[in-house]
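The next block holds one structure in the form of structure tokens; read it before the comments.
Here the complex is missing a single protein chain, while all its other protein chains stay put.
Right after this comes chain A.
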Amino acid sequence: MTSLTIYGESFLLSVAPGIPQTETTSDAVVDYNFLLQWKQSEVDQPQWMGGSSAAATSRANNVSCAANVTMDLPHQGYRPTKPRARAAPPTADSILFDDTSSVAPAMNNQGYYTPGYNMAGPSNDMQGGAVPNNMFADPMANAAMVYGSSLANQGKDMVNKEISRFMSVNKLKYFFAVDTKYVLKKLMILMFPYTHQDWEVRYHRDTPLTPRQDVNAPDLYIPTMAFITYILLAGMALGIQKRFSPEVLGLCASTALVWVIIEVLVMLLSLYLLTVHSDLSTFDLIAYSGYKYVGMIFTVLCGLLFGSDGYYVALAWSSCALMFFIVRSLKMKILPSLSSDSIGTGSSAKPQFRLYITVATAVFQPVVIYWLTSHLVR
């Protein structure tokens, strides 16, 4: 299982256990990063060298990686960075996916689109950028590679267009712009929220800050990972009790998913009916309702390690922590300054209802945690 190194949009790679941090991951990330840079370079300027500029700059900024031994670039001195530097202000992508884990501040000053992550990033950027230039000596293979990549690019554009009809991909990207520091801090807050002082979600010129820059911002990375980990853990727990079969895994997964969907729908319905004008989008609600999987994992682990007593103690602990967390987080969003609106027509019961929604959501969490984990720990 890889560490908490984040690959941004290629997060799926970190899920699969046992993939070593060598050529396999770097190949897959190469292609994707390569295509990303390709697309980005097409957006900024339609020239084919755009990708290598980002590669060159990121290489200068990041530590070297073992995987890049064979792919060392001779054209490190070639820096067509000036056109990119003079380009428009950095797109949302560059702000989202700059590497903030190792080089803490001021990544935005670089301004270039560098999807460079901790370990395998720089080499992949280089490989991505270098491939069309001097990968193959044979020009035919070169041309074929270039043609293939342009085909892949078109396919990617088409898929993006179709998907963006149903949901805004940029909005989704916002939720996955996390880094290791954020994930660790957030997990700490989820398990022990009592010492966290400031629960305000910070804004930057009307747009909420990405999770990288603001610990209070909701993200979808932790819920997704926790959900998958929960399913694997459920399989393991059932296997320990010799009750495992592959169908059970699918059943567990779909049950958990259905509960999430039900909860999100009920929340949306209640927010709509009570005309609560909050800025909670659907993804926000999915994020907040996915945070309970962290508590579930903790509970199941304690139940497996320490038996039935450990299970109940962990259940009580994570329920309280999660209830506190949900109430404090949603209070900021659902119960805004009551002096601004709500002076209009009737419904003096509104502040009450908002409180009811928040508390009901909070109380719903332990119920679901108990429901979904009790059958795993006997």
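Everything that follows uses one rule, which is that a residue touches a chain if its C-beta (ideal position, glycine included) is under 8 Å from a C-beta of that chain, and two chains touch if they have at least 3 such contacts; residues count from 1.
Everything below uses one rule, namely that contacts and distances are computed from a predicted model.
Choosing from "Large ribosomal subunit protein mL37", "Immediate early response 3-interacting protein 1", "GPTC1 protein" or "phenylalanine--tRNA ligase", the protein name stored in UniProt for the chain missing from the display reads "Immediate early response 3-interacting protein 1". The omitted chain makes contact with just one of the residues A:141, A:159 or A:251: A:251. Set against the missing chain, the residues A:241, A:275 or A:308 yield one that touches it, A:275. Listed by residue number, the positions of chain A touching the unshown chain are 251, 254-255, 257-259, 261-262, 272-275, 341-347, 350, 371.
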